[in-house]
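Only one protein chain is missing from this complex, and each of the others stays in its spot.
For subunit A:
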Amino acid sequence: MTSGKGEGVYSSPVLSLQAWRAQHSRPGTGAGGAGKRAGSEGQSRGARDSTSGPCLLHVLPPPPLHPGCQQEAEVKNANPDGLLATRGGGGQVTLPADCGRRRRCGWVCGNHDCPTGNRSRTIIVRMSGKDRIEIFPSRMAQTIMKARLKGAQAGRNLLKKKSDAFTLRFRQILKKIIETKMLMGEVMREAAFSLAEAKFTAGDFSTTVIQNVNKAQVKIRAKKDNVAGVTLPIFEHYHEGTDSYELTGLARGGEQLAKLKRNYAKAVELLVELASLQTSFVTLDEAIKITNRRVNAIEHELDEREREEFYRLKKIQEKKKILKEKTERELEKRKVAGEVTEPANLLAEEKDEDLLFE
């Protein structure tokens, strides 16, 4: 086994698999570990790989062995080109030389009925249990899948950055909102008191005010501000037209009325600012939720693939173990039945009947 170089793109799960295998490997599987690496490299070299790690997750229970498979199981030669060709001391499960198929799922698809009933060579890819993509097991598909994986990772990082930018802006806005609201309380209080003062001096001018309402003097324009791709509305106020209440209170209370007008104008400006801040706040909140959801989804995705990879390998190991035991038993049976003779063992100290003199 050549010591395989780590997979280009998706080395991390492979390496972690290494670690796992180092932990859980049975005696004599050091070579198997290397073999795994070789195997995975063989994956890449093997021309008929379907998908690399992240995508193919066909974790189903091992199918009932087809007699053909059984025979393959007997072949003891380690096929360096086969995936998972060597396991333990002399792998029991090998890829038959003739069918250079993916052994990702631990069985041979296509030679017999795949558990999914798929007679073709395609492998089903299941991604996080959601959607299924049918992948043709080819090197090109693998490259494409790797590229997609890379894209997914890059996308995840970008999303994380976006989320951070949002959060920063969010906090700034929150602080500003608190300040503005406190100021608003003060200003409104002041304005209400100046209303009381004006009423004291000028009498009841409410009807005059209401009667003479026509067009608004203070208007607002909506502008857009962009934060990491999300447009936030900003309102800005502007004055238009003349003061139609200029002569109100001419004979009584004009001074107080002027003060009142000023106070309420200030209050209106503050309200407009507060409105901008609050709409930005709500919009940003939504955007942050969505972005974080996406980040989590992708992370979850990547984790899941890793886990599925583990799971798959574990399953394969189990299956191999079972197969090995089975073949051993068969061997025993045959020995007992006397069908099989052991090959001559030069090292065994046995009396050779042909030798006359020792």
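Assume contacts are C-beta pairs under 8 Å (C-beta built on N, C-alpha and C of every residue); 3 or more make two chains touch, one makes a residue touch a chain; residues count from 1.
Keep in mind that, in the parts below, contacts and distances are computed from a predicted model.
The chain absent from the displayed complex carries the UniProt protein name "V-type proton ATPase subunit", chosen from "V-type proton ATPase subunit", "Phosphatidylinositol glycan anchor biosynthesis, class S", "Potassium voltage-gated channel subfamily D member 3 isoform X2" or "Large ribosomal subunit protein eL6". Annotation: of A:Thr143, A:Thr201, A:Gln217 or A:Thr279, A:Thr201 touches the absent chain (contact as defined above).
Touching the chain that is not shown, out of A:Asp225, A:Glu246, A:Asp303 or A:Glu325: A:Glu246 (per the contact rule at the top).
Among A:Asn212, A:Thr231 or A:Asn296, only A:Asn212 touches the chain left out of the display. Although one chain is not displayed, subunit A still touches it through residues 189, 192-193, 196-197, 199-201, 203, 207-208, 211-212, 246-256.
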